[in-house]
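Removed: one protein chain of the complex. Kept in place: all other protein chains.
Up next is chain A:
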Amino acid sequence: MARFSILVDVAKCNGCYNCFLSCRDEYYGNDYPSYSAAQPLNGQFWMQLVEIERGVYPKPKLSYIPKPCMHCENAPCIDAAKDGAVYRRDDGIVMIDPEKSKGQKEIVNACPYRVIYWNEEQEIAQKCTMCAHRLDEGEKMPRCVESCPTGALLFGDLDDPESEVAKLAARLNFEDLKPEFNTGSLVKYAGVPKRFVAGEVVYRDNQGECAAGVRVSLSGGGLNLETKTDVFGDFEFEGLDRNRTYKVLVRADRYQQCEIEFNTPKDVNLGEILLDPQK
């Protein structure tokens, strides 16, 4: 049995929106009877790109999370639907029957990921079908994956150990976008941004030179991480939890060490950390 999946490697996504636009081209104004009704002009994003800007000038980060239907193995929309209007195919794709879903707005509301859309005109629930109508015709992948220039999106059968997705899943740590929803999705993510802290180490008595190679350690939340400043005196730690307290300790030879405690309601830029010479 196949288990079709889209793996999303967030670090590779350059935010080009090819996935969103190719999806719209496939579905706007096009009915695929028994698979999906035409996507309307406004308000539907079967492949949505969520932009996430993090950090503080001059050390910002920008990520994009491509967000189609997650094709959950434990799909709340299936439970919410009447008359089998939402069902899972043998290959794992969760489908909304365009006929049967008529009037069933609760299908939309059941989705914790908010990736099911209500078609006001036709009064039906609509979403990504992983291009099931094309896969059934023999196409190798959905339009969004086909159009991705960087390999941020990968499609295949997780149950086929020879498939690229299975190999990649073995190599990178893929998770549900929101594991806390406990829906066990077939669309999985690597590199979803967490909190990060950045800073620049500066020698107070020698500010014309970058403080390269300075030891910086981070502790807190069960983490104990070490790094060194780069040639610009910059450092950063990725993968922190939100709303937690951490400590950064900066140690350079002949300078007094410096310890800074911070919280992570947001991403943190510690700015210039001035090291004083040892007395």
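The rule is short, and it goes like this: a contact is a pair of C-beta atoms (placed from the backbone, for glycine too) under 8 Å apart; a residue touches a chain by one contact, two chains touch by 3 or more; residues count from 1.
Criterion: contacts and distances are computed from a predicted model.
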Name under which UniProt lists the unshown chain, selected from "Phosphoserine phosphatase", "Acetolactate synthase", "Trimethylamine-N-oxide reductase (Cytochrome c)" or "Heme exporter protein C": "Trimethylamine-N-oxide reductase (Cytochrome c)"
Identified contact with the non-displayed chain, of A:Ser22, A:Gln104 or A:Thr264: A:Ser22
Residue of A:Asn74, A:Gln207, A:Asn243 or A:Gln278 in touch with the missing chain, whole complex considered: A:Gln207
Residue touching the undisplayed chain, where the options are A:Asn14, A:Asn74, A:Thr245 or A:Gln278: A:Asn14
Interface residues of chain A (partner: the chain not displayed): 11-18, 20-22, 24-26, 28-30, 41, 45, 49, 51, 53, 55-63, 143, 146-147, 149-151, 202, 207-210, 212, 230-234
